[in-house]
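With one protein chain removed, the remaining protein chains of the complex are shown where they sit.
Per-chain numbering from 1; labels A and B assigned in written order.
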Amino acid sequence: MILLQVLVGGLLLGAVYALFASGLTLIWGMMNFINFAHGEFVMLGMYVALVMTWIHAGPAAFGPAATVALFLLGVLVYLGLIKHVMRGPMLSQILSTFGLALLLRYSAFAYFKSDFRTLPDSWLTGTLGVGGIYIGKAQLLAGAIAGLLALGMHLLLTRSALGSRLLAVAEDRSAAMLMGIRPDRMQALAWGLSAASAGIAGALLATVYPFSPEVGQTFALTAFVVVALGGFGSVPGAMIAGIAIGLIEQAAAYSLGPIYKDVVVYGLFVAILWVRPQGLLGKL
Amino acid sequence: MLLETQDVSKAFGGFVALAEASLAVEAGEIVGLIGPNGAGKSTFFNCIAGDLAPSGGRIRFDGVDVTEEPPEARALRGIGRTFQVPATFEDMSILENVMVGAFLRHSQARDARTKAVEVLRLTGLEAQARQPARTLGTPGRKRLEIARVLATEPKLLLLDEALAGLTPAEIQSAIALVRKIHALGITIVIVEHIMEVILTLTARVLVFNQGRTIAQGRPQEVVSDPKVIEAYLGHQHGARGRRRR
Partner (left out) sequence: MSARWTPIALWAALLLFPIAVSTTDSAAFYQDVGANLILAAIAASAWNIVGGYAGQVSVGHAIFFGAGAYVPLVIYNLWPALPPLVGLPLGVVVAVLIAAGIGVPSFRLQGHYFSMATIAVAELVRLVVSNWDLLGAAIGIQGPATPRGWWDLIFRSSVPYYYIFLGVLALTLAITSGMERSRFGYYLRAIRAGERAARRLGVPVRRTQLKALMLSAAHTATAGSLYAFKLGFVNPESGLGILVSVQMIIVAALGGAGTLYGPLIGALILIPLQSATNTWFGGGGSGLTFILYGGIIVILARFEPGGLLELWRRLSARVARAA
């Protein structure tokens, strides 16, 4: 029974991982660029949820608010910063999002303080007993929504006209330009989508776990592992890998304790980087 | 026999870019490779230079099978090549660019510099030695590209459309440079579209079309070979050529 509990917990958490990792891998696939501030986007999503509670909006508002706020932030970051550093040396590309991460993280520390917070009780509070195991209502909902959104993102990319334009830019920029697609616009959109996926994942996570500005770093590393495992630029890969990492993490936490769970995940990360850097579904 | 390729082929997925390319080059020759766009000439060059691993066939250089060797190793053996689009080290000076090449045979900076200056003199770039490479125009870059490779003291020099985009006057001086290089004892294989260059410089020409060699011989003979003419004409008129990768 405990095993089933761990399994379900891992699946649900994994779905959230899949969601925000999809955003990260989208950018990587499109622009050969890793957003080192992605974890902070997740963290900001959590705080958007908090701010929503300050204005007494219900949990149903968290997701949409985080989506809009982070989408805008993503687009702004692209237009104001990323677009320009893309043409520059590698060092400035890497520094740009690193600096952004520091800026966001410590601004959050300054404004929200470092205490761990939880969201106030709402209709999400409480657990459900299903077949002998207990799942938090929030946990279940968060996982389900995340899973649907991740799937939705995949479908958007592969089945819609917009999606095919995005993928065209990822595949071959110059060819895309010749077809009348504006890479700049598509890239801005991709950044918006990527940030939004992180933001909404954060909002969902905030309903389940306590949070503080420092968790951004942990989520960033989680996102990296998932993306590395799933494969460069592959959203379906990120989805599968997200679930896998969620499961592995919960299993490791259960059998080895919370300290060693991190060691397992990062050990896995390093192993992937060295043994199969292209991940499960990616091409290097 | 300095260079010998046997049935070298290269396929990208289902697309066969090169099939059964066989070429034998003696030391001291100047050989030309011609053919319409997408015929496989650059692919062939890439295989010889080590930038591409052939799907089949073998390449022997100076008696050694080099098919598996990476570009760095082949440079050490004495195979040098230039690229159509020169990839100069933009922020380094022209002298420094050439020194990078010279360091292959001279481990001390002093000696590398001496060699580099010598090469700059040969290629007519000596006056601009201290300028950053990015200040050069296209003809200058092409010269620099050649100078860099020359500094590695190659036995075989592969020139990939080194004269494209030059004015007639520039072409003349480029031809003179190639002659000077040849006079140093370096074997040259040159890919070129400009017929005048092929006719004046080369003693032997290999014609490619759609990945295969269709003719070989003296330039004057090859140019009037009906198969060759058809390859060029057919390419102009008929179906659009395959996209060059």
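By definition in this document, contacts are C-beta pairs under 8 Å (C-beta built on N, C-alpha and C of every residue); 3 or more make two chains touch, one makes a residue touch a chain.
These numbers were taken from a predicted model, which means no experiment stands behind them.
Visitor: Just to confirm, in the complete assembly, which displayed chains does the hidden chain contact?
Guide: Result: the unshown chain touches A, B.
Visitor: Could you tell me which of A:90, A:161 or A:178 touches the chain that is not displayed?
Guide: Hidden-chain contact among the options goes to A:90.
Visitor: For the chain not shown, which residue from A:228, A:243 or A:281 touches it across the whole complex?
Guide: A:228
Visitor: What residue numbers in chain A mark contact with the hidden partner chain?
Guide: 28, 32-34, 80-81, 84-85, 88-96, 98-107, 109-110, 217, 221, 224-225, 228, 232, 259-260, 262-263, 266-267, 269-270, 273-274, 277
Visitor: Please give every residue of chain B in contact with the chain that is not shown.
Guide: Residues of chain B in contact with the hidden chain: 49, 51, 70-72, 75-76, 80-81, 83, 87-92, 96, 99-101, 103-104, 107-109, 112, 148-149, 151-152.
Note that in this section only the chains that are shown with their structure count from here on.
Visitor: Could you give the separation in Å between the centres of chain A and chain B, each centre being the mean of its C-alpha atoms?
Guide: Centres of chain A and chain B (C-alpha means) sit 48 Å apart.
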